[in-house]
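Of the protein chains in this complex, all but one are displayed in their positions.
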Amino acid sequence: MSPSSKDRLLVWVLRACAGLSGAIVLLIAVFLVLESLPALRNVGFARFFSDPSWHPARYAADGAYNLAPMLAGTLLAMAGAVALATPLGFCAALFCHFYAPPGLARACRRLIELLAGIPSVVYGFWGLVTLVPLLNKVQPPGASLLAGILILALMILPTIALMADGALANVPAEYLRGAAALGLSRSATIVGVVFPAAKSGLFTGVILETGRAAGETMALLMVCGNVVQVPKSLFDPMRTLTANIALEMGYALGDHRSALFVSGLVLLALIVALAAAAEWLSKGRVYE
Amino acid sequence: MSGTDGSTFLRMENLGLAYHGKPALEGVDLEIRRGAITALIGPSGCGKTSLLTCVNRLIDLVPGARAKGKVEFQGRDVLDPRADLFALRKRIGMLFQRPNPFPLSIRRNLELPLREHGLRDRAELAATVERTLRDVALWDEVKDRLEKPALALSGGQQQRLCLARALALEPEAMLMDEPCSALDPLASGAVEDLIVSLRGRVTVLIVTHNLAQARRIADDVALLWLQDGVGRLIERGPAAAFFAQPKEEITRAYLSGERG
Partner (left out) sequence: MSRGRAADRLLALAVWVSVLAVAAVFFWILGSLLWSGMGRVTWAFLTTAPRDAGRAGGIGPILVSTLLILGVCMAVSLPLGLGAAVLLSEFAEAGSLFGRAVRRSLDVLAGVPSIVFGLFGTALFCQALGLGYSIFAGGLTLACMVLPILIRATEEGFRSAPSEYRRAAAALGMSRASALWHVLLPAAAPGLLVGLVLGMGRALAETAALLFTSGYVDRMPESLLDSARALSIHIYDLSMNVTGGDPNACATAVVLVALLLAVNGLAAWMTGRWLSRRVLPA
């Protein structure tokens, strides 16, 4: 084969690889929509939010399809976990950059990387056998929104810390030297110089983690109690959209199954919206 | 001079080059004589490297670069989009300013392009490797470490290896972009001697900032100059006349700057 025809062949093979890789997202969207169609047709979009409860059945007319409590559960766990993990993650990053001696900072980063790699099912398992019984002593049943928030926060904390660490590392050293030359205290430097300079990087990291929190399944499935209701307090059990899919997909049929794909579609829309927000923010960095 | 029969090896006609629409070279008319050493001189940024990369179409690797005009080689236009680049680059080799051996063993560095151009026979490969390494006076230094990484060689040895790698393909011409400027005086002298030894066998187009070197080795000289931010050919001619009686004011000033 001549070199030029070899190259032409190569480019086409590579294009096929790239095209196929790029098409997966479209395939996902297409299949979710296709599988959702029966439910959207037979149940209708409005009923997913106006039905009295979630009692799905094979035929739309026999069941009730209110996804709202589970959407609420997803949003509550997500918001709680992000609110809890963000300051802690920032603290860990600040610690590595400004407070810890170099050796300790390195050990700390290693530990964080290790923790970021631990599977969610392991966090969920720990929550199930350790955290839930503890909470049960405070206020039964233990498996609750609070347990979900705590476990989810632990899970996303390492990644938030890593991203914040990266954002802090990108703050130009001149800024720090300039602040030191002005005789600013450390806290004033951090609040007044470091955070503004790293702002968009920190925001992007938090938003990406918010997306991960919204999509997390196993840990929440294992510690939240999975009762379909809007939790009235932190100690009430609840069920997220993701847990609902994992629990019912195994046996769901007909419109019930299709309704689960609808909830997947809702989830995907939520994630894409968050990703778009993250991109918008990171674009903003260019013009700042 | 020996081996230069005076026939034209390559002819540039109204050659121009633009990066992202911004011209870097314009209206270059230049003939390269077969077997001669042609030195290309001029201040930094006047487009010498750009000119070389038009000849072997390495500009294709630079996104946004567009050449116009004509580079006639063996009755064909090199700039023709349908030109066979692989054959062209086999016939016209190139040596860069910074030695750039592949991160492979010394032997693989030489064998890889040979295999690429169809030489598969093991004995023949080994013979070619030895012959070209002897050609560049590297054989005795590396014959016991052919399997060692080429990047472990000194800069001067690396540059000679790169020359050997190019010569192994038996090119008709070599383009050289300041091949000595990254080397110490001793290594630089060794490479310069090798270049001189190519005279008559291989046509050489060499860029150099070192006017003394140009005087020592060149048969022909061409001066590029920046005018209004665009590189143009100011003067060209046989080396002796070029240095003794430059026609252009710019050339005279540039050459006298050599001493000043």
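Letters A and B name the chains as they come in the text, with residue numbers starting at 1 for each one.
Keep this in mind: a contact is a pair of C-beta atoms (placed from the backbone, for glycine too) under 8 Å apart; a residue touches a chain by one contact, two chains touch by 3 or more.
Model, not experiment: these values are computed from the prediction.
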Touch criterion as defined above, residue of A:Val171, A:Leu268 or A:Leu281 at the omitted chain: A:Leu268
Full-complex contact with the absent chain, from A:Val43, A:Leu71, A:Leu94 or A:Val193: A:Leu94
Selected from B:Lys48, B:Arg107, B:Arg165 or B:Arg232 as touching the chain missing from the view: B:Arg165
From A:Pro56, A:Gly211 or A:Pro231, residue that would touch the chain that is not displayed: A:Gly211
Missing-partner contacts on chain B, residue numbers: 56, 58, 60-61, 63, 85-90, 93-94, 96, 98, 100-104, 112-113, 116-117, 149, 151-152, 154-155, 158, 162, 165-166, 169
Interface residues of chain A (partner: the chain not displayed): 3-4, 6-7, 9-11, 13-28, 31-32, 34-35, 87-88, 91-92, 94-95, 99, 108, 111, 114-115, 117-126, 128-130, 154, 157, 184-188, 190, 208, 211-212, 214-218, 221-222, 242, 245-246, 249-250, 260-261, 264, 267-268, 271-272, 274-275, 279
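Rule of thumb we're sticking to: only the chains that are shown with their structure count from here on.
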Approximate Å spacing (C-alpha centroids) for the pair chain A, chain B: 56
Contact set on chain B toward chain A in their complex: 84-86, 116
Touching residues (chain side chain A, partner chain B) in the complex: 2-4
